[in-house]
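To start, I am sharing the structure in question, which I have written as structure tokens.
One protein chain omitted, others in place.
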Amino acid sequence: MEFWTTSLGLAKMRPMPNALADGYENFVRDAVRAEGLGFDGYGSGEHHFMYDEFMPIPLQAVAAVAAVTSKIRLCTNAMLLPLYDPIEAAEMAATLDVLSGGRVSLGLGMGYRPYEFDGFDTAKRTRGARLREAMEVIRLATSRESFSYQGKHYQYENESLHPRSIQRPIDQWFCGGTSLQGARRAGAAGLGYWLANSPYDHTEDIVKEYRQAGAEAGFDESQLRVASFKDVCIGNTMEEAEALRQMLIDGFYDEHILGYGYLVDENGQSLYSPSREHPLYRRFTQSLYCGTIETVVEELKRYEKLGMDMVFLPSQQQELIAKEILPEFK
Amino acid sequence: MEFWTTSLGLAKMRPMPNALADGYENFVRDAVRAEGLGFDGYGSGEHHFMYDEFMPIPLQAVAAVAAVTSKIRLCTNAMLLPLYDPIEAAEMAATLDVLSGGRVSLGLGMGYRPYEFDGFDTAKRTRGARLREAMEVIRLATSRESFSYQGKHYQYENESLHPRSIQRPIDQWFCGGTSLQGARRAGAAGLGYWLANSPYDHTEDIVKEYRQAGAEAGFDESQLRVASFKDVCIGNTMEEAEALRQMLIDGFYDEHILGYGYLVDENGQSLYSPSREHPLYRRFTQSLYCGTIETVVEELKRYEKLGMDMVFLPSQQQELIAKEILPEFK
Amino acid sequence: MRVGLSWDLDRFEDASAGWQEVISEVVEADRMGFHSFWIHEGRERPADCPMPSVFLTYLSRKTQSGQLRIAGRRVTHALAPHIVEEVSVLDNFSRGRAGLAFAPASRQGVVPGHVHEMIDFVTSSWATDEMRFRGEHIRFPAHTPDEAPAGASVPDVEGDYVPQWEWGPEMPDFLSITPKPYVPHTPVHVEIDDDETLEWAAQQGISPMVGADMPTEQAARRLARYREIADEAGRSRREIEAVLERRVVLDGETDECTLGGSPRDVLNAIRDLRGKTGISHFVWRRGGATPMDLYRFASEVQVLLQA
Partner (left out) sequence: MRVGLSWDLDRFEDASAGWQEVISEVVEADRMGFHSFWIHEGRERPADCPMPSVFLTYLSRKTQSGQLRIAGRRVTHALAPHIVEEVSVLDNFSRGRAGLAFAPASRQGVVPGHVHEMIDFVTSSWATDEMRFRGEHIRFPAHTPDEAPAGASVPDVEGDYVPQWEWGPEMPDFLSITPKPYVPHTPVHVEIDDDETLEWAAQQGISPMVGADMPTEQAARRLARYREIADEAGRSRREIEAVLERRVVLDGETDECTLGGSPRDVLNAIRDLRGKTGISHFVWRRGGATPMDLYRFASEVQVLLQA
């Protein structure tokens, strides 16, 4: 099981305002450290038109990392593919794949914030279908000398991509949040599935659903890969761990989880500013796993047993994680 | 006897082109190193309108150094005072004196390149007189709450300088090249005299002349201070040392000594592109002292014995000098 | 006068090897004080770079001082906000060394107005916070009505601040494209191959660039014409960074698009072109020269061009 991670710095956060260029520098510095600590991948997320100047082009963020690292995979977590022209995205990925010697892993999501779609002049309604089509376009573009594609949203005739990516095709993951529907779609298309933070039981359900859909579509088990974001908060005691989680929630997650329609109810409706008692919000905060070193290892062993190919760990406590947890999985 | 020094980087040199901002960064980095090595002062020279973008405002160069050092003196070697309004120069020096906790030492010269005077709309002819007057203005401005001055070139009535410098007055040196006339003038005015590179015998003559003029003008011996630039080239053998000197001459000195009228003949005429056989040029190159560690120590001991207050050593071989030579003078 | 380098990427058969050669040269040249590195957008040949912003962000960590310029950017191969964003991100990673030059309309198969509108959109986005833009080719955000003023506009009245996390499903009429560049004035250029663009750029004060493939005489005429129009429009030299890109072959032959001869000949030729055209930035389009050439050019041409 691989461990990927990220770091802060690609935005100016309210509780800890910083100079953006310093943050970018720290992001790169932390990547070098993460590589040295034995992490297997390092990534950047994506948002647009943000007051806090959040990173809008994650492949550029990891391009900077590529220049000063040699082994760590360079990932997007997630890149919002419906906000790109698929060839534009493939060109970015291939450019970085050449520069990095084949280290690109695209974590691709469909996005959720309404004004992002409005800013890119593209419909939020069709984002799921466009994500799947665009992933197929990228697969073709980075594995064939030339290709044609006739989708509902994208069509190409004898298209070739330059430069030729090193990976054939470039590694792609479908970031489908925590929805069963997403898992079924990814399985049916044979795409690697990367879950958002969720409690273990829900994770187990999703992975089952994904594998079943994949098997039904005729994909071999080896083609069906799963990964998960997994924030962990480690303390000497449970109280310490929970205090750390609360800090993460207060300082970062509340704004992003409550404010922008990230949570989606059973009817597919985005929730804006729901109460902190809302079950979906509670499920999210519970998914930020609290424990001691021992229990965190135990929890991650469950993920390993589930056949998880990769777990994406949080930006904090990396030295502790590298020293105490990663060795248990080598 | 104090040892001051400098470093490269404040220009883009033809034989070793570099990015100017990198050079500036190296200049500051080398200052931190020089302080750590035990040098007592660190400085920048001044030239204007140069194709190689040579540092035009030495007090700014050492202002950058002030921010990252704590003891080393911040000097100009030399600042071309006739190219400044005297109050402008005093304000710069006082500003840095406050920022640095009183570490400014002004090495002040009169300049020689014709187009520098033309660029500043000031007469080359009067530069000697203006240098002496301006030094007096700086002395008054940085030692009195308010002052008046009636010179031929500069006049002030009840002038005050803000901020108040830490040193009262700010340390000043008259950089008079290698001329006996300069030494006499400095002595007569009681100003510290800072010689340019010259062979020992000539140095001895100048120091005598200076002291005599100072004594005649009624100055106490303690007020009469002398210093000298002293390039030394150290080798395990004389051949090694001379090869280093030749590198300095080819890579730097020839252009500056032969090209811009630095050398002045007995009639006060500047020499432009004189032959390399010219006695003044030969005297200059001979003044770059070559030797082994032992003979360099011996040579510098002669300077110490002559009562030299400070010797300004070259930018190269600083670690060697700090390790092998400086301890002999502690 | 600034002196930079660009590359004929299309001469390499393989992107990996070719780009490594370029990267090594950039690292060397950055140390030697070359002022700028230009990666041209291309997508026809195996080693072309379709996304210079990614390449240059990579280079931002391999270099200390040189300007990192996206060259030959086309207006139809990336969504408009991405072009705004990519330069800002590059500018922050490089602490103010980013720049952006657009390809001429003729090379892109678009009307000149499309390029002009993109330049207006990009530069306005950098200079403002919440903004909308109504153009013929770009509308930002998408729901901007036909009644909005043409080009960029900002809200007239600002009421009580509503933080983004309280917007809910609303799509506001004005958005701020972020991050902003590190420095307030990011260099923007356009290749002045067509007359409409030459005139527009001279009037607007957008700096001109002439690429390596236009014959030198024609390049000089066009840059001189740009200068004339800019003078008439009250755009002084200090606003403009006119860029000329040429091939150079030390000890080789001068031809239509190439400066040849000794370093002194090349120096004189560049100075002569500066006198005729007002260029303040010369870019050497590298097409197979050697590292030794780079050093000779640095010490015998580049340093001397500074005064």
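Each chain carries a letter (A, B and C) given by its place in the written order, and its residues are counted from 1.
Keep this in mind: a contact is a pair of C-beta atoms (placed from the backbone, for glycine too) under 8 Å apart; a residue touches a chain by one contact, two chains touch by 3 or more.
Everything quoted here is computed from the prediction, not taken from an experiment.
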Displayed chains contacting the withheld chain: A, B, C
Identified contact with the non-displayed chain, of B:8, B:129 or B:166: B:166
Option from A:50, A:206, A:244 or A:325 whose C-beta touches the chain left out: A:50
Among C:205, C:261 or C:287, residue touching the chain not depicted: C:205
Sole residue of B:255, B:309 or B:324 that reaches the chain not shown, by the stated touch rule: B:255
From C:152, C:214 or C:244, residue that would touch the chain that is not displayed: C:152
For chain A, the residues touching the chain missing from this view: 12-22, 49-53
Residue ranges of chain C at the interface with the undisplayed chain: 1-2, 65, 67, 95-97, 120, 123-124, 126-130, 152, 154-161, 163-164, 175-176, 178, 180, 182-185, 187, 203-205, 233-234, 236-241, 264, 267-268, 271-272, 274-275, 278, 280-281, 304-307
On chain B, residues whose C-beta touches the chain left out of the figure: 20-21, 24, 28, 48-57, 59-61, 63-64, 66-68, 83-85, 87-88, 91-92, 94-96, 98-99, 101, 114-115, 117-122, 161-164, 166, 255-256, 258-261, 270, 272-273
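Assume only the chains that are shown with their structure count from here on.
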Target chain B, source chain A, minimum contact steps: 2
Two chains joined by the most C-beta pairs in contact, as defined above: A-C
Chain whose averaged C-alpha position falls nearest the assembly-wide average: C
Inter-chain centre distance, chain A versus chain B - centres from mean C-alpha coordinates, in Å: 61
Separation of mean Cα positions, chain C and chain B [Å, integer]: 44
Distance from the mean Cα position of chain C to that of chain A, given in whole angstrom: 33
Overlap residues in chain C, where contacts from two or more other chains coincide: none
Of all residues in chain A, the ones touching two or more other chains: none
